[in-house]
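Excluded from the complex is one protein chain; the other protein chains are retained at their positions.
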Amino acid sequence: MYLIVRKTLTLLVGAFAASFVVFCCLAVLPGNAAEVALGTNATPDAVARLSEEFGTDRPLLTQYADWALGLLHGDFGTSYVTHEPIGPRVADRFGVTLWLVAGGMLVALLIALPAGVLSAAWHRKPRGTLLSALSQAGIAVPAFLAGLLLVYVFAVRAGALPAGGYVPLAEDPGEWARHLVLPCLSLGLVQGAALSRYVRSAVLSVQRQDYMRTARAKGARRWAALCRHGLPNAAVPVLTVLGLQLSALLVGAIVVERVFVIPGLGDLLLRAVADRDLLLIQGVVTVLVVAVLVVNLLTDVLYRVVDPRLRSR
Amino acid sequence: GSGSGRQSGDALTVGLVAEPATLDFSGTDGAAIPQALLGNVYEGLVRVDQQGRIQPQLAEKYERSADGLTYTFHLRKNVKFTNGAPFTADDAVFSIDQVKTRWKLKVAQQMAVVDKAVKVNADTVAVTLKHPSNNWLYAMTSRIGAMYSRTGVGDLKNHPVGTGPFTVGSWQRGDKLILRRNADYWGVKPQLNQVSLKYFKDAGALNNAMLAGDVNVVGAVQAPETLSRFADKSRFQVIDGSSTAEVVLSMNNSRKPFIDKRVRQAVRYGIDHEALLKTARFGRGTLIGSQEAPTDPWYAGDSNRVPYDPAKAKQLVKDAGAEGTVLKMRIPNLPYAVSAAQIVKDQLAQVGLKADIEPLEFPARWLSEVFNKADYDLSIIAHSEPRDQWIFADPSYYFRYDKPAYADLLKQADAGPPQEESDRYRAALRMLSQDAAADWLYLMPNLMVADAKLQGLPVNQVGEGLEFAGVRWSGK
Amino acid sequence: MKSRMSLTIGGALVLLLLVTALLSLVWTPHDASHIDASRQLAPPDAGHPLGTDQFGRDVLSRLMEGARITVFAGVVAVGIALLAGVPMGVVSGMSGGWLDNVVMRVSDFLLAFPALLLAILLAAVYGTGTLTAMVAIGIASAPGFARVSRAATLRVMAGEYIDAARLAGRSRTAIAVRHVVPNILDVVIVQASVSFATAVLAEAALSYLGLGTVPPTPSWGRMLQESQDLLFSTPELCLWPGLATAAAVLGLNLLGDGLRDRVDPTLEGVR
Partner (left out) sequence: MNAGPPLLEVTDLTVDSQATRLVRGVGFTVGRGERVGIIGESGSGKSLTALAALGLLDDGLRAGGSVRLAGEELDLVSASDRALSAIRGKRVGMVFQEPMSALNPVYRLGTQITEGIRLHGTRPTRRAGHEAAAELLERLKLPDPHRAARAYPHQLSGGQRQRGVLAIALANDPDLLICDEPTTALDVTVQKEITDLIVGDSEQRGTAVLFISHDLALVSSVCHRVLVMYGGRIVESGPVHRVLSAPRHPYTRALLATSDLTPGTRPRAIPGIVPAPGDLQAGCGFSNRCALADDKCAELPPLLGGAEGAVACWHHEVPGALPGVRQPSAPQAQASWERPADGEPVLSARGLTRRYPGRRVRRLGRRPTVSVLDSIDLDLYAGQRVGVVGESGAGKSTLLRLLAGLDRPSGGRVLGPGRPGGPGRGAGGLQMVFQDPMGSLDPRQRVRDIVAEPLPHRGSPAARERVLELLAAVGLPEEAAGRYPHQFSGGQRQRIAIARALAPEPAVLLADEPVSALDVSVRAQVLDLLRTATAERDTALCVISHDLGVIRYLCDTVLVLRDGKAVETGPVESVWRAPKHPYTEQLLAAVPQLVIPDGEGSEARRAP
């Protein structure tokens, strides 16, 4: 309880710090929302008028304070450019990216756990070497290339799956799943290959632990000992990496969103930066930072679930 | 989804690359909004046809007074806005006044020539100009001529209201804009009951979607080298029309070395435009020599082009003492500009000019630094608006081309008798070319890939809208 | 035995990368950015062993020059991460207390900050380019280095030889320089090789998003991005930079693995 309170406080402070840093960064960005909106049709007068309408002519600190106060009430503000409330829009996009990242993570785990465990268990055998060679090769493929190849094979050639796009879950669950298969695969394959290296080394080091020998001395079979005693202990280092990889996954998701034309958070962020839609950028970044921090918190909590030694701290 | 994408009776899915930020072209610039809405959702009093001629639309007919100062528009009856309100002379007057008073965009200045628009009766509007202008009527075919409902301008950014054959069904930002058939349309009702405009960030992804059957039309092929993927005639048709988008290699006329006409000419002689079109665009596109397109009435064919003559270019550079000048080539980070820039850099190097490519984030940074502040030597961008030769007449435009004689010619062409318009424009454009105000790399093709069974897609991009009213699935 | 194999293969691949990059400084078969409209997409022949791209440029020469960018990208990103992260980790691990807390929170914060956003912001301010992209990647990877070197520092600081050094009258700086840094170097090297590989991939991804290397400089990422449209008609154009990237990443990962295993026995086997 105490832990959660403390962590949540850190989280909130972190999120506000992040948003403030972003705000300051944006202050030095060349170009502004009014200029972008007016494009090649801008006159200095029109830019000034539009800036006033947007509210971007006010001092930066005022803008930030307004935004931060709004946020405290759960209000992300209204987009300068589109006059839409930002909260629902970001939430919408976040949902999409969340599915993508979660699916990617699932694929990654489905690949990494068996591959890592098996290649550790067989680390002296040719099959083990083959598995780790495969995972090495998997890491070396850029995610977008993997995505393009998947599209070519499954969408263009076989026509079995859509080449891109997104259908909301609420609209049509079947289509939703069909549209997520390839993106999640291309996100998960590469991450999975990387993750399997960590699983492998965690399992390898766990295998050397004395309690594994104790388990087998009790009469547990090799695999039973590995599963019952090895894996829970290997989980702690793997969890750490999972938490760290989330950041990588979010970046990967942006590329994959691009390849598969998925209207996710990454796309929104790119767009918001291009439009210089200050508040929208703020909203996206805040959500991203909070997401990463929440995952950190979750890993912390999970550590404690997995490893009783950490509970008493 | 793919279900909606595949041919399903009366629906059409069109893949496009640039998504509009809002649906309000009165306050937001860019080609994407009129492309989606003009002619589909909004209509004007007049429109431009595939050959570039002006035709009546919401005005059944119109008259020009002998002095050229007054246009009288006789409006169609029984036209309704999609919000149910009837289209009347009041709406027309309102729309014209709005442009004059409320629009912030520079295009709205074309309405400045209007002295007043008055309702003659419920179906007739008279517009009086301050001075005769040939261009004004043409401008009325563009977005500034769009007719708004007086009661339908509450939320233009998200809910446009027009008289067109389609209405905005839904808009999933970042994904697609869905147009639905306007059941109460005054004219011939479109066969399609739904058009989805699906926006792709990535041209490759768009091609894949086309190949996978997720979209029926690639609205704009970005990379012509990919056309070979659509060679199967039984599935695909390639539409290669003309557009009004001149890819201009702009030179900053107000700065050294381009303040010297010889250097500007050297650039024009030093670039092998054929090779450029071949390598950068796989030969798709039209070579032009001035700010003109084949659909312009004054189009002069190849006569404004300059031959590739590196020796002469080198000599000109030498004469101007500009050898080895380092040029800032600040281009938008758009694929066609990046491709072309690499070739331009390579070719200029051979005539003694060194260009450093600096891709700038588009639109924000390019607009801010190149377009608004003119902090550049060379740049490359497509100017897609039709009949936009006026941009060279404005000395504050980022070309910083300041030639009163050219501006005068344009003024005369605009204000003079319509039958002399073309000749005067031709002369002006010739002057532009000879003066090497810029270099015209090529005219973008209007390149589309469509399902082989689709008919009625507009071949040329003449006006600002991509109109779907006439599109049909064959065999229906 | 296996670790020796990783080390050999990884070392060989990385050496090949370095040699190619250096060689490209003095010699490439052709000018890598010379455009030749008459040789567009030519198949391989004696003059152009890997053929030409859509601009008629020699693919082999571009690949060789691309190695340079790859090395540059890795060095910049890893260099920044190293210079920022390792001191953070060492100071944090050595001092403990509130300083440790502050440093680690800052690193957490950096970790939470999307690397891509950093890349976008830097690109928007300083213009796109390999340098800006890699600075972003470098900053984004710094927390990883900080964590790893902090953990290693904690392990080193628990060692009795640190106490011995303190008793010998060594200052904190001397202990950091003479004992801590040399002893965490192995961990840092492994992290560096992995980050190097990550940076190579990140360069490719950022170039794909148009935030990376500026044309006509031939980075592998850019080559991949430029040939993407031709992936299905002229796949070899994608194949070469793809293979080169994969080989470099593989080499670096193997090298890292090999080094780790190599370093392990001297630490553990001899107790």
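To keep things simple, chains are lettered A, B and C as they appear, and every chain counts its residues starting from 1.
We take it that a residue touches a chain if its C-beta (ideal position, glycine included) is under 8 Å from a C-beta of that chain, and two chains touch if they have at least 3 such contacts.
From a predicted model like this one, the values you see are computed outputs, not experimental measurements.
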| item | value |
| --- | --- |
| Partner chains on view for the chain not depicted | A, C |
| Which of A:59, A:126 or A:308 contacts the chain that the document leaves out | A:308 |
| Hidden-chain contact residue, picked from the options C:119, C:165 or C:230 | C:165 |
| Among A:44, A:88, A:174 or A:232, the residue in touch with the chain that has been omitted | A:232 |
| Missing-partner contacts on subunit C, residue numbers | 1, 159-161, 163-170, 178-179, 182-183, 185, 266-267, 270-271 |
| Touch residues of subunit A, complete complex, unshown partner | 1-2, 123-124, 209-211, 213-222, 228-229, 232-233, 306-309, 312 |
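We adopt the following convention: only the chains that are shown with their structure count from here on.
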| item | value |
| --- | --- |
| Starting at subunit B, fewest touch steps before arriving at subunit C | 1 |
| Pair joined by the larger number of C-beta contacts - A-C, A-B | A-B |
| By mean Cα position, the chain sitting nearest the middle | A |
| Chain of greatest Cα-centre distance to subunit C | B |
| Rounded Å distance, subunit B centre to subunit C centre (Cα mean) | 44 |
| Whole-Å gap separating subunit A and subunit C, where each centre is the average of the chain's CA atoms | 22 |
| Set of subunit A residues in contact with two or more other chains | 29-31, 148, 152, 156, 258, 270, 273 |
| Residues within subunit B bordering two or more other chains | 204, 361, 364-365 |
| Residues of subunit C that touch subunit A when the two form their complex | 2, 105, 108-109, 111-117, 120-121, 124-125, 140, 144, 197, 201, 204-205, 208-209, 221, 224, 228, 231-232, 238, 242, 245-250, 253-254 |
| Subunit B contact footprint on subunit C (complex, rising order) | 33-35, 37, 40, 54-56, 123-124, 127-128, 210, 214-216, 228-233 |
| In the complex with subunit C, residue positions of subunit B that touch it | 203-204, 207, 223, 225-226, 228-229, 272, 274-276, 278-280, 282, 333, 338-339, 341-343, 345-347, 357-361, 364-365 |
